[in-house]
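Read through the structure below, which is laid out as structure tokens, and then see the notes.
Note that this complex is displayed minus one protein chain, with the remaining chains in position.
Which chain is which? They are A, B, C and D, in the order written, and residues in each are numbered from 1.
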């Protein structure tokens, strides 16, 4: 990456392809496009490094994209969406990935503008999402070369959704770990951990719901950039999106259940504590009273002089406490 | 099963049938189909043993199925769905069964591709689901021979939904057992059991909801492979699906109620414990104090010398504790 | 009933009627119908005693009803529904009644198949639901004679919904009784009673919701067996169904509230118990300690020899406990 | 009112009006209408005193209203609704008012049947709702005289909805009072009061929801008795209905919050009680034990003979209790 930092236009890679043809162009400026573009082939222009905003602007102007497109691409808080324009379809989507662990989820916005002949992708960073695409594009027998630009965009969406699966799987693992901990050693679990989990799911939900809407909008779109041939493919991604959402909702429900179990465990614990106290106290408090009685200093206490007085008191203590224990046992307190 | 392991194509069974005719063919290779197929009859090709993936591929190619079909059949995590293609309708559905008890629910994916003349079924394993179909097919007066391929597919869906009923019934029995245990002997019930029950229902819900959508898609489909004649039948399955879902939701509600009763029982238990402690403690703590007073060693304590001092103290003890008991009785503490 | 048991066909009552005409026929076999039926009049055929399944089958065959109709009528677990066929409209509905108290709710399935000229009703038992209909039919000025078969069916639905009202009213009375008990004497109420109530409502909900859908389907139906003239009537039943559902939901909410009040009462009770314990314990435990101190046997305890030592200790006891009482009073503990 | 009780037909007031004309007629019988009615003017017939049922019937017959109309008007439990007939539009609505305080909410059914020329209003009692209408009708420049009968009906609906606002405001005041009491003096609040509040809201909800549907039905109606001119007015009432519903839902949420605060306060109270008990008990129980030890009567207890034995024990008591206090302080128990 360091080697390229001196070349500000390095990010302008153009791939031209058709069923027979595949070529990679390195553009210095957009004006070079005038010579290259022809209607026989399809083109993929990938732009990254969001800091080079001027290029974004130039591209938008060159291809006559609607002014809101630039806003949408620039604003990295944009909700995923699909918008039909006369000359282009714009898709804003979000990639989810994690470099270390699930608590450090990273989100990258990927915008795609495409029409019959050209696909322009806008990336925030140079992440490797498009590498497999390049490989597939080089394969002369792949569907990517044969099918239209919409199939190309479908493969991108498919890759993004696959990534969502991976992330959900990671979260699911953590939820299961929490579940085990709650059952085995409550002390390890803090309610805050459970809620953090819930928050992660909420983050993803915020991304995946509009993504489903996006795909749904694709299915309903009557733009002529979308061929009938790609319908089964996009239906498939749609099914994936629905499944991810269902998975997500099931996990949210699991976490709600975890909170309930956590709370119940606290109650059960408290119950146990109270029982212990009650058993000990109800056994010994009456006995202590009796002991106190025979510790009184009245002059005229006949029992004190009895030969077996002391022994009787011990017998009394044992009988009373045994009866108490029996009572608690029968009440199934322990 | 072992006897067949040497014959990799054993699974290619083809049934041809019409109102007058029924025949079973054993195919060695798909090319044999060229001679057999004619438009007068209907055909049912059943393929199982998912490990023979090449056959799946061959079949898809032979009948010119869309590329996503192969993916859908292969991926055994596929959501139930119906998809209209130009030359086929694809249905992916899930069979639910249990070989031992309800906690070991098994799910098998059954995919069906059909058009006017041919039904191709794809099974994961050689389970006996299609046996009754074969029997009904052999009956020359049965509706299966008279009606179209869509009626054939309906009978499969009907059988699958019947199986869902059975599974739900089993779960329902378990829920009732839990309910009884909670009422009769709380100690036997663990909250985890209740939640496990809930999880099973969630699993089924995940399958039955898309199944309803599938049937709904059938009803709305305008494919010419679906005859008007089968409408009342498919409406019937749809009603079944709705009823299963309602049943499921009622069971989920029952389980939520179980959790509530469980929690309330804990509270009631705790209440009882606390009352026991309070009654014993509030009776004896003041008495112990009095006993303690007359255990003090002050030189000048006139009561100690009284003739009936000791007796009076006992009378006092009895009066106080009786009053306390009366108070608790009136407060309906026991 | 016993007198008829020898006559298996007793249940075949046919009423023919038109604006001027009303006649009751007793049929021995369905073939007699060939002579009776003519297009000028309307006919009502009532079939009960579900054990005579062959009659059901014969009727279905005679009137050329779709095969699923027989299944629907036979299966007494069928969800209420309306289905349009070419030659008939089928309505499956449920009657709710109780012979003793509300906890023994009985459900009877009533199926109705009708077209322009004939109404066939299928009952499980010989319950008196159709008696008022017969009376109204005999009245030559009644709307039943003038209006079409759809008006006839409407009156049946109306009667069924009226019965739902009655049942809901009974449940509502019980809920109010529970409410009173909770306020006046918690001990009388068990959580299980409340949940049983909820379960009854759930049972009814399971019947009334699809009934509403049924009526809604009627309103949307474009079958030519449904006349425009009956629209206001069916709108009226629809309103009734909606009202019953709202009533039901309100009762469900009331019961949820009951559970909440029940739980809160337990908490309040526990609070009261704890306060009693705390007040007694915090007053007497310190006093007992002081008494214990002066019960110690140290040789050198100057207070023991004081003249007013014992008196002072009592004064101290009274002052401390008064202060405590004041503190609790100010904290509004009692 | 007493003066009129002798005149059974006093309630037949007919107002005829047009842009130039306004006249009040007192009818003895409906037949007088034959002479009065002409298509140039508009008419308003107001009928109250629901006990004179025959008049209701006569009016329905005279104007050829559909049989269900009479049922709807008669049944004062009717849900608010709008129904299109060929010759009339029927609106059933509910007036809410209170004569004393909010706990005694009164509901009166107002039914309106209107077509292009005539408005018939049916009231349960002679409440003053229509007085302002009369006044506005007398004003020759008012919109009421210029606009159609639908505008007239709109003003009635508007007045009814305004009344709902007033009632909601009253309930809102009470909720705020409850809120204040909970914060300032829990003892004043009983959970039952909160639930009573909730019940009142539920009552209103039962009326206002169908009222919104009614207005919505008006907006969608294609009856020729509804002019395009009145659309913005009815949209306005619709907005009001939506706003009342939102207001209602917000109040319901507030009450749910109140219940939560109530429950939390109980928990906090209990916590405080438990802390008090625990602090006192954990301080004095160990001290009492020590005092008990030196109250033992062993012959050989060297500490008892020590010169500063008694003093040391007091020092020990003070040190231990100070440490305890410090511990509780650090744990932020008080």
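Here is the rule we go by: a residue touches a chain if its C-beta (ideal position, glycine included) is under 8 Å from a C-beta of that chain, and two chains touch if they have at least 3 such contacts.
All figures in this text were calculated on a predicted structure; none of them were measured in a lab.
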Candidate in contact with the missing chain, chosen from A:61, A:87 or A:202: A:202
Options A:58, A:83 or A:138, residue touching the unrepresented chain: A:83
Touching residues on chain D - with respect to the absent chain: 143, 183, 232-233, 235-236, 239, 242-243, 246, 250, 253, 257, 260-261, 264, 267-268, 270-271, 274-275, 277-278, 281-282, 285-286, 288-289, 292-293, 295-301, 332-333
Hidden partner chain, residues of chain A it touches: 66-68, 71-72, 77-79, 81, 83, 85, 187, 191-192, 195, 198, 202, 206, 259, 262-263, 266-267, 269-270, 272-274, 276-277, 280-281, 284-285, 287-288, 291-292, 294-297, 301, 303-310, 313, 317
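Rule of thumb we're sticking to: only the chains that are shown with their structure count from here on.
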Distance in touch steps, counted as few as possible, from chain A out to chain D: 3
For chain B placed onto chain D, the superposition rotation in degrees, Cα atoms, nearest 5: 145
Interface residue identity across copies chain C, chain D - same or different by half: different
Averaged-CA centre spacing for the pair chain C and chain A, given as whole angstrom: 43
Overlap residues in chain C, where contacts from two or more other chains coincide: 267, 270, 274, 277, 281, 285, 288, 292, 295-297, 301
Arrangement of touching chains [line / ring / star / complete / other]: line
Chains touching one another, given as label pairs in label order: A-B, B-C, C-D
